[in-house]
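Sharing a structure with you now.
Every protein chain but one is kept in place in this view of the complex.
Per-chain residue numbering starts at 1, and chain names A, B and C are given in the order in which the chains are listed.
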């Protein structure tokens, strides 16, 4: 293990973030046309190895359909504004016009105080499902047992259970905390669950029967957990560790391949490339998609931790907009900042280093700064 | 040991600050309701593992009472303005309105030239003691022998002897330098003493009979010792080293548990979390409490080293204010910058990593940036 | 090897850029007059170990002649504006006066949509050749087979085949991808080819019969590949690796010395010094020459990757101008920022560390920041 002693009797793991690593071109190169960015999980196949983050600034029901048609696994937040309000778009527009940030934040928090309307939730799921795209929804571990069956009965194809840290050994005083193994086993749809950040935690999640695990603490641009809680999940190391858990679980389970999905710090095309280089099968993307003119956030982005009532660990940030989702995913790009043509950049990186598909590309060589 | 050679014949210890480390979530999680932030030292128990820094920008006698009622070990500076002036609040208000910083600094230095009024000192101690909260006072090593008995006779429960570096082997030309072992042994109240920054120095301080040792050089935001003296105490390493001294002294003494209190660089909730993660039992907090609308500094913060007559190693800094002490300690927080809801953040960090009390939480896994 | 584990099952190479290293003076010193900066490749000898980057912001045909007379190996971009337009200078002046950057970029991209005029290409080559300087031209691997013979028949002395990453094992779906070994063998002129960035890749390129290899990803100031593709070639390590390939190939081939030319991150005189200190025989220089009042870019600089239609990995950047090419190469310099008197600085660095020629200077001692 890659440990250092920070003082007598206290060791720490040296851990790398995406910003610390880069890919190294090797001796082979390849035409971009000979590269595939396709990704399949369970029965579903996508043109891009991208899962949209289940936050209101990224996807509305209409957006979920649009992103699905563009080859992305789009995930509707089942505890978000669209299952609480008939027309959140109007309310969001008002928030965006608030005179100042504290006022806007207060308005935003107010919108989340409305209860979830279960009929509305089912209607939203049916709307996406009816459009013929893969229909996925995101829930928190706290409300997973309650909301998942309702969404599935309305046509949900795939469930994402997402919290900052989700463990298979949660200690709770509630009468009956969520038993992930039984919960996943009882559902008729594949489940992606996380975040987790270590080999052991990931292995436990894989043993629940999940189809995929989220690696990371969620959020990237909008996340300030490191300052507030002192907790940090360096993504390059975390993804590599969990990819090793995937390999070991593949053997242990006699062949069950659990997908590793990087969830956090994937803000640019370069980050997407690095996530896969570290062993991810796909990446959950928030801010990059929130920069679309089509995103409900209108150039703003926030995650659930930003609207916490007493301990926010994120903030509503203004990202601005750069183009349509199609442009963000497939180009053309106009500026060399990694905000557009994510998949074009991924394919170019694969071609430059000589790999032909996502699975192979997980083996690409990387270099780190000498720091 | 974690040493490097900086040149032929000169080795240096690689040492880590709080900014270098972060916590790693592990495989277990826990409900926040099942987490305790309680801390006990000697006969006294506190809701928060926090000691207020004995500086005038943080606590007045009224403030000491208010902080004590909020579950903090509040420490009145016995050599500060409240034992020199009947009404320093008015003088401080004048300082705050000075036209420019040099003028304000000169006024501030002038206020400290007034002598300590021993009757006033006793009155201040009685005021706090009479309010029914744990009554603690802070003195410098130079004046400890003179002032401590006077304060104790007025009702002091606990004494803090605090200097930048306090050693059990001080070389002095004074007829009778402070003999810490005899001094601590003769007092009727528990003593917390420091700062120290190494295993050996801490072990020596523990052997004086102290109930707790301060780790660090004092100060954080307001401290510029590194530039002026070239001296730096990287807190993560220092706390970890001294925590090991606590373990070894526990064995050597046949069971005396000396509390390790981080004193320096604890500016945000994330820093508080990290201090305990490195092995601290509690942290001395200055700037974070000075940001209160209730603090005497009125949004300004300074330590004793800032008003030194010929070699200031700190400065009076403007921090601004963020809320009441209750909000700073227990929330609600409105911004994700670690300035508010310190205890809420600590409990959330403990829950996320699956620990139930402060003592257990000292074992949490940490990661460091690549190096 | 200098590897670290970034996570279980994923290793990375610790790799150094020019910014990470510096030269160490050793015990000998030397008069500047006793130092030679001369460089010879094949039959051609140059006063400076500098190859001008084949981009339109650096050289026009007139510029190639001027730079050649100053002792530089100047390379005309055969796929650039001067082989597409009769008078690109006028068009470039218009671009420079565009109201804003997006408009200027769009105009620039439009200029590159014009087809290459093969007669014009030959005229340009003849113009340079007729001036009596070494005549070199740069082509992409994609069009090398088509354009090289035409240019050579017009009098080209030396060919540069340059792409971001050029490998001897390119996988393509085109009927007949460029077979570098056959291509180089069939030509009557020496060929410099690259970029490459590893020992293995360089060794393969050397075996094609090339006279020199380019090390790096091309571009420096104008290059944003790290953000967009996640790919980075730390130049100090890459040059050192390829220099070792040169030594091994020298043995393997029974004495064929293939020149190692650093191509990327050589922006200042200090960078030029470091490139050679790492083992380069010469450096390809773009931005430093584009800062000339004589450069066609008029103070702007861009590489081919900046005008890519769908995935730009660079940008047109405004560098401003600092002086004539003679001043940039040989001084006098007026400001100590490494932008002027590149060769004077190189010679001074050689004198200070006691070396007398470029080949010897490759052995100079270097130091790195602590890590």
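In this section, a residue touches a chain if its C-beta (ideal position, glycine included) is under 8 Å from a C-beta of that chain, and two chains touch if they have at least 3 such contacts.
Only a predicted model underlies this, so the values are computations on that prediction, with no experimental measurement involved.
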Quiz item: Of C:241, C:263, C:281 or C:305, which sits in contact with the chain we cannot see?
Solution: C:241
Quiz item: Among B:72, B:239, B:315 or B:364, which residue is in contact with the omitted chain in the full complex?
Solution: B:315
Quiz item: Of B:72, B:154 or B:168, which sits in contact with the chain we cannot see?
Solution: B:168
Practice problem: Give the residue, chosen from B:60, B:198 or B:367, that touches the chain omitted from the document. | Solution: B:198
Practice problem: Write the list of chain B residues that the hidden chain touches. | Solution: 4-10, 12-16, 20, 102, 105, 164-174, 196-198, 200-201, 204, 217, 224, 226-234, 237, 305-306, 309-315, 368-369, 371
Self-check item: Where the unshown chain meets chain C, residue by residue
Solution: 1-2, 14, 16, 20-31, 33-34, 199, 236-241, 243-245, 247, 268-274, 277-279, 331-338, 341, 344-345, 348-349, 352-354, 356, 365-371
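Everything that follows uses one rule, which is that only the chains that are shown with their structure count from here on.
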Practice problem: Would you mind reporting the rotation angle for the C-alpha fit of chain A onto chain C, rounded to the nearest 5 degrees? | Solution: 90
Practice problem: Could you say which chain's mean Cα position falls nearest to the mean Cα position of the entire protein shown? | Solution: A
Exercise. List the interface residue numbers of chain A and of chain B, divide the shared ones by all numbers used, and answer same when the ratio is over half, different when under half.
Key: different
Quiz item: Between chain B and chain C, what is the separation of their C-alpha centroids in Å?
Solution: 57
Quiz item: Using CA atom averages as chain centres, what separation in Å is found between chain A and chain B?
Solution: 40
Exercise. Would you give the residues of chain A that are in contact with at least 2 other chains, written as numbers and ranges?
Key: 14, 16, 20, 237, 368-369, 371
